[in-house]
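Left out: one protein chain. Kept in place: all the others.
Which chain is which? They are A and B, in the order written, and residues in each are numbered from 1.
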Amino acid sequence: MKRRALLISTALVAVASLSFSGSAFAENPVLKIGFVGVTSGPAAAWGTSNQRSMETRAAWINETGGVDIGGTVYNVEIVAFDDQKDPKRAIAGMEKMAQEGIHYVVGPNVDDGAAAVRPVAEQNGIIYFPYAFPKSLYQAPASNAVLGMVANYQSGPAIYKYLIEKNGIKKVAFVAANESDPLSQRDGGVAAAKELGLEVVSDSITYQVDTTDFTPVLLPAIKAQPDLLVLSGVSPANAPQLIRSARELGYEGLISTETAQDAGVLQEGAGELANGFISVGGASTPELASDQMREFVDRYTKMFGEYNDESNTKVYALEYILETLKANPAAITDVEAFKTTMDTFEAPNPYMTGDAKLTYVGTSSFGQKRQLSVPLVVNEYKDGGFMTLFVAQVD
Amino acid sequence: MKNTTKIAGVGIFLLIVFVMVPWAIAASGRWDFYYTLTSVALLSIASAGVWLTFYIGRINIGQGAYTLAGGYVSAVLVTQAGVNFWLTLPLAGLFCAALSVLIGLPILRLRGVYFAMITLVLTEVARLTALALPITQGAKGITSIPLPRELSLFGMTLIPDFARLENPKLAFYLMAVILMIASYAALYRIVNSRLGHLCRSLQQNEELASSIGVNISYLRVLAYAISSFYGGIAGASFVAISQSIYPSSFQVADSVNFMLNCFLGGLGFVFGPMLGTLVLYFGWDLLFTTGRYQLLIYSSLLIALMMLLPNGLLSLNQLRGKGMRK
């Protein structure tokens, strides 16, 4: 019996010691930036691409000597917390960030988590950058959340308008997973399509995220004979299967989504059937990508073995945080200063060729500048890669 | 003799949760532990409910359904009817208890794995219902729920307005701990009452219990209703903290965790689920520094614990006792 007790106490000691271990950076003072998001389970791909983008960029900055903010050179450390897509855990994660003295956090990745962390973030003076679309997160009185990407109610209308003009589409069908985020995005998309005068032939079809065969799901949608099939809020895991099932059922119209996708995943899952699939991407199309973007992709690939196209968008949040801090060093500890700076902030966009700018936008959607201006790039999948269809700006 | 040790134990426990913990947190500056411990307290209330269904010999993997329902009851009442949160707390519990009677009457006839699996499905049913109903606002969830208001009786303030408190974290912690203590005290009373003896007879052999005149279907539903009441209260409290609720706020994973908490603490001990919740939830939190290996280490430890102490953590005590008697 003694041996067993000994084993257990050793285990407990090991666990306890973990809680007090920290990481040590040598020369420069450390600037900690947080990440709270999902890096395990079904949606792991979303958070993982976030976290890895941040870690790649941080390692790169540290390797080249750190980041100079107000005369002090900092090394950047990313503190990541896996919330397992559970809003209760997300709150714990945000508390952890507050405990670590962090004021800038990227994430969470989903609606419920983003809403749940709001009280903690506001009480502790944390600005967070969710990848969730509900407008209430960004409209006053909420003021600490900054949307990290282009929302579906911004990209959707742009895509539909383009397709109306270019392809003359008239009828559109929506399919969504029966979860909060995709359903909200579907409702937004339906409203936008109706506003543009499109006929919505099907908007009630949903599927479980764990569906292994999408043929029965899509059958009624295909029968309605839409010109455009919108996969609202589709996860990278489901997209190839949906595309494949639709095509195999003989559907010949267009397919689009308002979320970012990964070309490799589409290639493996749907092959050439995915050709022509329209999705929203970041800034790494060959025409747009600057040298810095290319180097980022290289470093990411070297560090983690494989790039994820979703990171084209997700590279931006950390860059915005650091650049804004550079513009106003007082914001390192004072998020109110950060908020003031957001209204006027402008810096060159290092990831795009030409004279693109990093600015905060969102006035037209939220009534205040609570969104990162990332280029709205609409892609078309073709033989294992993305081709740029068009580029637009939010606001 | 036995009674004095018990009283001493309770005294020490109260001292720890009300004095030692706040002192340790203030001394170490680990303010984030307040939320962690609040979560543990609330989750252990829900787990206590699951434990009670174990006590009548049913494996309940559906507590998430009731925590979600309780959360929605509170959220809807607070936001749409302007009811004070403190009033919605018991209402959420009662709603869940009533709901569980309706659901329990047919499904409590099931036993063993059948009951376990049907309750697992129940959680998913609750999520899909929340998505489909208009009153829950479906996928959009209910957000921006105000913090608990003041509760006063005859002009006397019983509970202050949380929004005006300097340290709502501490307030939530105290609320959760008090609720937890009340729940476990009630559970302890139930288990050691006539009702508890009858429940035990159910766990051992329902036919036999029935043949000696125990009204088993009434007893089953009663235990299940109490269990669901606990779930509803825990869910409602969580909503007050996160100030928002979504259909995915409590999911199958939560239901499974509630059950695991009971197993880990030990099914034979009233306070098992409390310890189980503490270890499982806190364990995950502590492993936060291990980064990508977090889940690997967590699950390995879980398996190791199960190998060493398959009857729960609290059975360690028992083993030692046995060893001494030898």
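As a convention for this text, a contact is a pair of C-beta atoms (placed from the backbone, for glycine too) under 8 Å apart; a residue touches a chain by one contact, two chains touch by 3 or more.
Definition applied: contacts and distances are computed from a predicted model.
> Can you pick, from "Quinol:cytochrome C oxidoreductase", "Peptide/nickel transport system permease protein", "Amino acid/amide ABC transporter membrane protein 1 (HAAT family)" or "Class E sortase", the UniProt name of the chain not shown?
From the listed options "Quinol:cytochrome C oxidoreductase", "Peptide/nickel transport system permease protein", "Amino acid/amide ABC transporter membrane protein 1 (HAAT family)" or "Class E sortase", the omitted chain resolves to "Amino acid/amide ABC transporter membrane protein 1 (HAAT family)".
> From the list B:96, B:120 or B:171, which touches the chain that is not on show?
B:120
> Which one touches the absent chain: A:93, A:226 or A:269?
With A:93, A:226 or A:269 as choices, the missing chain is touched by A:269.
> Just name the one of A:45, A:331, A:358 or A:377 that touches the chain not displayed here.
A:45
> Which of these, A:167, A:204 or A:333, touches the one chain of the complex that we don't see?
Answering carefully, the residue with contact to the hidden chain is A:204.
> Applying the definition given at the start, please give the residues of chain A touching the unseen chain.
39-45, 48, 178, 183, 202-210, 212-213, 215-217, 219-221, 236-237, 240-241, 248-250, 262, 264-265, 268-271, 306, 308
> So that we can see where the missing chain sits, which residues of chain B does it touch?
With respect to the unshown chain, the touching residues of chain B are 59, 106-107, 109-114, 116-118, 120-122, 124-125, 128-129, 131-132, 138, 252-253, 256, 259-260, 263-264, 267-268, 292-293, 295-296, 298-300, 302-303, 306-307, 310-311.
Quick note on the criterion: only the chains that are shown with their structure count from here on.
> Counting in whole Å, what is the centre-to-centre distance of chain A and chain B, each centre being its mean C-alpha position?
Taking the mean C-alpha position of each chain, the two centres sit 34 Å apart.
> Considering the complex alone, what residue numbers of chain A touch chain B?
For chain A paired with chain B, touching residues are 1, 4-5, 7-8, 11, 15-16, 18-19, 21-22, 39-40, 80-82, 84-88, 91-92, 95-96, 98-99, 110-112, 115-116, 118-120, 123, 134, 136, 142, 178-184, 187.
> In their shared complex, at which residues does chain B touch chain A?
30-32, 34-36, 39, 128, 131, 138-141, 143-144, 147, 168, 238, 241-244, 246-249, 251, 253-254, 283, 285-292, 294-295, 301, 304-305, 308-309, 316, 319-320, 323
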